[in-house]
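For this depiction, one protein chain was excluded, whereas all remaining protein chains were kept in their positions.
Going by the order they are written in, the chains are A, B and C; count residues from 1 in each one.
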């Protein structure tokens, strides 16, 4: 399983904040870009959306491992 | 009369902090540079010494008026 | 939370607090300063602070009822720690403190406090400035402005 999380505006547009995505035995390991398409979030990850894997920034094409947590982050507005 | 003031290291090297300098009737009005020489502080005002007239920075050759306060300020080290 | 010092800056203490409710920046600074001199250590020669507060208007000028601050529990803390460690090391800072609100914040309330201590004024001021910019762009926080009963996500930061 891979845990996928959405935040703020992304979460509200999608209508969910968290999903567990199973990885079928024998299938290739997905990347964040694969999951974005697979979960019907869109065709490609828009440039303003950032990806985190296991709570650190990561690239769209990083190969994920079972147990990983992937998050899609809309533009940050802190401070 | 013109009031002349010295501060910090300048005052201690000169051995005085304040003098009233009379302006003889009919003589030309002095500048800070004249007073520096007249009071035996040196030949010319060194570049690191700043001049204030009436508590605002001024130039070495500003013509002084009776009642003015002239100060010679060694390098500033505030804050 | 109080992070263990990293090996490259053994003496540099970094303190982070995420506040779910209103906090007093000056009380936080007082606590931080006490900590810095607790073991009889000399007070740092230079301290720079920044306090950010919620404006009474939205970005479009309407009266603001509240700002809602969402974060990513776990990653937000970890990310601030990475940022603080990098800037501490780059500027040779003596200590860093970051306080940040989460949840519903009212106009006039403090959102963020950044405090850094150093041996000279340049590193203190530059380190504080860089830390604040990095927080704004690299730490996962999202603001929603509530006005007239409607919430609008803020995409991006106000101009520097």
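As a working rule, contacts are C-beta pairs under 8 Å (C-beta built on N, C-alpha and C of every residue); 3 or more make two chains touch, one makes a residue touch a chain.
Bear in mind the structure is a predicted one, so any value in this text is a computation, not a measurement.
*Asks:* Could you tell me which shown chains are touched by the chain that is not displayed?
*Replies:* Over the full assembly, the chain not pictured touches B, C.
*Asks:* Return the single residue from C:13, C:47 or C:99 that touches the missing chain.
*Replies:* In the complete complex, the chain left out is touched by residue C:47.
*Asks:* Identify the residue among C:69, C:124, C:139 or C:154 that touches the chain left out of the display.
*Replies:* The missing chain is touched by C:124.
*Asks:* For subunit B, which residues lie in contact with the unshown chain of the complex?
*Replies:* Touching the chain left out of view, subunit B contributes residues 5, 7-9, 12, 48, 52, 55-57, 71, 73-79.
*Asks:* Touching the absent chain: which residues on subunit C qualify?
*Replies:* Against the left-out chain, subunit C lists 26, 29-30, 33, 37, 42-56, 107-108, 119-122, 124-125, 128-129, 132, 158-160.
One rule holds for everything that comes next: only the chains that are shown with their structure count from here on.
*Asks:* Just give me the whole-number Å value for how far the CA centre of subunit A lies from that of subunit C.
*Replies:* 27
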